[in-house]
Each structure stands twice: as structure tokens, then as C-alpha cells.
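Please read through the structure below; I'll follow up with questions.
Every protein chain but one is kept in place in this view of the complex.
For reference, chains read A and B in written order, and residue numbers begin at 1 within each chain.
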Amino acid sequence: MSELTHSVEALLFVASEPLSVRELAAYTDSSPERVERALDALADRYVEGRSGVVLEKAAGGWGFRASRSAAAVCARMVNRPQTRGLSQAALETLAIVAYLGPVSRPEIARIRGVAADAGVAGLLERGLVEEAGRADTIGNPVLYRVTTAFSRMFGLEEGVASLPGLAEFDLSDADHEALRARLHLVADQRDGAA
Amino acid sequence: MSELTHSVEALLFVASEPLSVRELAAYTDSSPERVERALDALADRYVEGRSGVVLEKAAGGWGFRASRSAAAVCARMVNRPQTRGLSQAALETLAIVAYLGPVSRPEIARIRGVAADAGVAGLLERGLVEEAGRADTIGNPVLYRVTTAFSRMFGLEEGVASLPGLAEFDLSDADHEALRARLHLVADQRDGAA
Partner (left out) sequence: MSVGIRRISGVTVSDLELDLDVFQGPFDLLLALVMREEIELSEVPIAEIVVAFVERMQERGEIDLDSASEFLVLIAALLEIKVRLLFPGEEDDELEELTAEQAEAELIERLIEYRRYAASARWLGDRTADLRVFRTGPAPLAPRPDPVVEAFSEDPWQLHAVIGRLLTPPPKIDISSVRRRLVPVSEFLTRFRALLRERRGFAFEEAVAGLDPISQAAAFLAILELYKAGEADPVQDELFGPIRVARGSGKAAPQPAPAETEPSQIDRAIA
């Protein structure tokens, strides 16, 4: 197989989306015609019955998928029960969004004392938080709140109103500003101590 | 090729992280020995020079990656070539997290003599380190460890266990002695001159 064929093969393996002939031609610095020929060669190799991975033309372009014979096994892996619970980072982010939301990523990062946050993306993917407009502060960061799926997961019948109260911290359940102020204050103190 | 080989091929393609022999055996309902044989067959097919995609042992499991000849083209597409342009400072921080992780920013700062905030944030963004809970020490700093992507990126077959022992980086006895003597010597010389 030609080097171009190898490059197209690798691109399609590494990409998270199907790639069009035009995109493949751009990445490999070659003509659409040559890319088409490379795709033909690959389609010959990656075909049902001969390989567990099959080259297919889909909506947005070309991509590999699991063969029909292997589909059931792959579905088993993808749908495996999520045994891993929430990580410490995810739980903290979730608690802040639940008690303080709607809240922005920069504010979550500031309260947690972590420079960059990976937590929100994971929680969005799991459907536990969702976007809730934008803040009026500099840069207009996106705000997040918890979802009904979150309430189901934690068994909160009235949503965030059913969260355990914060009375022992002298905070009333409704007073978000007092909670916000306290979280920021403690975050600053931790920053100084660590 | 056997149906098991096709299933293993498809699983490794669909998964977003390397899969261990044990995991592959569980998903395919077969013995580790048979999975090993299937992997051997695949490794023979997906090998440098013969394919644009290479099957490689990484981070304690098996995964596909772009072949060396196709890597540069693929790096163009991947929006963050994670190891490109890592500064010496970033590499030092990475080394400390790899060997000592889970480790906190204050601990990294103690070893390097400078604040670790920016360095760690950059590595988080590149997906080379991730959070790993909080320490029980004052201020409860967040702990960090290296990711699976780190092990794949640096070609570590068994993850951090494949790193060379720290002792290999120690100064030789002679260098050690020279360092110790360096402080004394200069003072002695001055005493001699005085």
C-alpha cells in the first residue's frame, strides 16, 4: 500500500468524526482523486467478513466502524454498567453547582482552588449538569445548573430544594450570596495555607 | 482470521483507552490465552511499515495508534499535539507527578523551588495529568497523577511502572561527592588564601 493510503488509514483511525475526501486531501496535501483511490484500496481491505473493522461512507464523510459480527460485543463494552462512581473532583463540582448554581466554570475553579477544570465536561456528558445562560461578568462565561437526571440520581424529590441544609454553617438555604461569599473566603484562606 | 480476532480488533478500535487482556477476555467471553493469540495475529497485521495504524502495548493494555510515517499528518488534524512544545519546566513538573503522584502542587513547588500553578494547569489542559482527590494536609490541596494518555504519549507499556527507576537519574557517587565538596572546597580555598 502507498504511503498516502497509510496516511488516510491513520487519519480515519485517529479522527473522532467521519472525514470528507476534501478534508483528507487537505491533511495529506494531495488531490481528491488520489485520496479516492486510497479509499478504494482501504475499502477493499476493511470489508465485512475480512476484518473486524469496516470502512464506511457515512453522512459527513468516511469513517471506520465495527463489523456486523463484532457489533454485539462492542455494544456490550460501550453499555457496560457504570460501576465507577463519581470521582472526588466530579462530586465537588456537582456539589458547588447544586448548592450555588447557576454558576460559571471560572467560579467553580476559584472555589475548588484548581486552575483548570475537567469536571464540568464529564458532568455535561453524563447529563448531570446543563447550561443555564451566561453570566454578566467579564467574558460572559457560561453558567451551569444541575439537571432533573441529577435529582433522580440523588433521590431529591424537590430538586435542589431537597438538598441537606447548611444550618450548621449558619447559612440559610435560600441565601446564595452568603454561601458564595463564604466559599470564596475559605478558598482564599486555603490558598494562603497550602 | 478468526471471529475472536475480528471482535478484539473491533473492541480495540471502538474503545477510547487501551484495553487489557483481562478486559478483552471478559467482553469476548473467552480465555486470556485465546485473546493473546488473537492479539499476536493483529500485531502482525498492524505493524510499522505494513499499515498506517499500529497495534501497541501501552498503559497496561493494548491500543491502536498512527504509524510513525503517518504521525506527522495526523498531528496536523489532532487539535492539540499534546507533547509538542513542552518546556523544560513542564517536563520537570510532569516527571515529578509521574514518579511521586498522587502529589499536590505545594509538594511539586517544594522540589522545583517555584510555584507550580501554571505548570500544572498547562498539563491538565493537555490531558497529561488529572486530579486524584485531595490530600489530608493543611488546606487539603488537590492531588494530581499522570493520565493514560501520558503513558501512551511517552510509549510506556505498563504505565508509570515502565518508567526507569529514579535511582538511574541519581548523581554518580563521584558527582555526589563533587557536589558535597563544592561547598566545602570554596570555603577551604578562601581559608587557605587568608
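Here is the rule we go by: a contact is a pair of C-beta atoms (placed from the backbone, for glycine too) under 8 Å apart; a residue touches a chain by one contact, two chains touch by 3 or more.
What you are looking at is a predicted structure, and each value in this text was computed from that prediction instead of being measured.
Engineer: Determine which one of B:92, B:125 or B:157 touches the chain that has been left out.
Structural biologist: Selected residue, touching the omitted chain: B:92.
Engineer: Pick out the residues on subunit B that sit against the missing chain.
Structural biologist: Considering the whole complex, subunit B reaches the absent chain at 13-14, 16-17, 63-66, 68, 70-72, 74-75, 78, 81, 83-84, 86, 88-89, 91-92, 94-96, 98-99, 110-114, 127, 138-140, 149, 152-155, 163-164, 166, 168-172, 175-176, 178-180, 182-184, 186-187, 190.
Engineer: Mind pulling the subunit A residues that touch the left-out chain?
Structural biologist: Subunit A touches the missing chain through residues 10, 13-18, 56, 58, 63-66, 71, 74-75, 78-79, 82, 85-86, 91-92, 94-96, 98-99, 111-112, 126-128, 149-150, 152-156, 162-164, 166, 169, 171, 182-183, 185-187, 189-190, 192-194.
The working rule: only the chains that are shown with their structure count from here on.
Engineer: Could you please state the distance in Å, as a whole number, between where the Cα atoms of subunit A are centred and where those of subunit B are centred?
Structural biologist: Inter-chain centre distance comes to 22 Å.
Engineer: What does subunit A use to touch subunit B in their complex?
Structural biologist: 1, 3, 5-11, 13-15, 27-28, 50-53, 64, 66-67, 69-71, 73-74, 76-78, 87-89, 112-116, 118-119, 190-191, 193-194
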